[in-house]
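All protein chains but one are shown at their positions in the complex.
Entry: chain A
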Amino acid sequence: MTREIYFERLGASEEQWLSVKPGEKITFGRSVTNRIRLYSEFVSREHAVIEQTNGNIYITDLKSLNGIHVNEVKIKTNIKHQLKVGDKVEIGKPLDCEEWKHLKLCDRFVYEVKEDEVNNLLKRPVMAKVHKSLFSVKQHQERTKMVGIKRKQENVEVASTKPELINILHQPKTEVKLITNNDVSDQDKDVKTQEEKPQHPNGVLLNDNYVAFVKNSTFRKLTRLEKQLEMQREESAKEKQNLEDEFRRRENMLKSELLKYEQLAKENNDTNTKDQLVRKEAELSNLLKEMKEKEKLENEKVAKNEELLRDKEQQLRDEMMKEKVLAQQREKDAAMAAQREAEELAKKHVVGKLEEELQCIICSELFVKSTTLNCSHTFCQFCIDGWLKKKNKVCPVCRAEVTSRNHSLVLDNYIEAAIAEMSPELQERRKMLITERKNAEAALKDPPKPIRKRKRKR
């Protein structure tokens, strides 16, 4: 009996094995284009290729990031490395990863090179196309949360380049997916309307928390959709797998039967058996035809679903763009509001200083017709006139004798300009004050006779 070399994944379920036929190249990697897809972020998109030439098994590292270890020794990249029975090959083991030490065998991709009789191999379950690692799946989900968009685009790229190789989606599943997606978008709408509510009462939105909240919700949405897509892909891959398995089993069965009948036919040369043989052959060809048709149908479905998926992705990306623009707008608004606030504060500060420095010490108002004395002290014209009517003509502040009074035009102009910037109440007050002063001045021009106060001598 002939013997065949095969690879068995250690610590994993039985169907995770593969045999290498002469002249066949088996590619390993994370992307869907590989013959064996390894589901882990530590595995490169195109990681390794195993081939058989002249009865020898070779493995080649396709310049992967984390490399290939044969018996715990890393092999050189891009160079064929010959394997022998009993070798242990590990794919995608990071150089310095603490967690790796505590990782179970089933979460790593360790394959042992084994040899067995072909008949025994035929009894093994059909080879799985996807090999998974729980560790990597978990990591993968976290990563998806982190860089949902990037991952998304990557998927789209893969989808557009090799649409026929993408995992197959099953029609009924898609319907379910559409329903759930609709639900999701409805929920999202609800969330959105709730989110947009706080925007209206204030007119301008200033809340950073709100922006962060919206961003988070988008990420949540993305992650949710992402997970759904991932699940769906897995499921459809499984379906396809099952379908193929079914076909293969039937094919194998028929083939072996055919073989049996051929042998029988050779031995007996019986017409009866020949008839049976012809029938069986017809059956086989029918089966093949059926399979082809089904595959064609499947491919059509896949194409349709891919389109749907891409539409969904486009929608999502549009949404993201919209949200980005919105967030930018909000940031701009917030910045403008902050600037306005700062300006307001500066104005208040200036007004405070103005009140402090440009106040008449006599009346505690901003100067009205500011008048500067020879000693450089300044007062309202009305106030200093009122004071100088007294018999002692000295400056109220420094008691220097008053020899001159000068109107300070620049001060008056400055105060008027400053008041024009202030609140309407202040402007109104100022107007009232000025009219009051005018009236009082007019009254003073024609003053009633002053009443002399009686003074007592002590």
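Basically, contacts are C-beta pairs under 8 Å (C-beta built on N, C-alpha and C of every residue); 3 or more make two chains touch, one makes a residue touch a chain; residues count from 1.
Everything that follows uses one rule, which is that contacts and distances are computed from a predicted model.
Think of the chain that is not pictured: of "Large ribosomal subunit protein uL10m", "tRNA (guanine-N(7)-)-methyltransferase", "DNA repair protein rhp7 treble clef domain-containing protein" or "N-terminal E2 ubiquitin-conjugating enzyme", UniProt labels it "N-terminal E2 ubiquitin-conjugating enzyme". Contact with the chain that does not appear here is found for just one residue of A:I59, A:V113, A:L229 or A:C383, A:C383.
The missing chain, though absent from the display, is touched by one residue of A:L62, A:L103, A:A337 or A:I362; that residue is A:I362.
Annotation for chain A: contacts to the undisplayed chain at residues 361-365, 383, 386-387, 389-390, 392, 394, 396-397, 399, 436, 440, 453-458.
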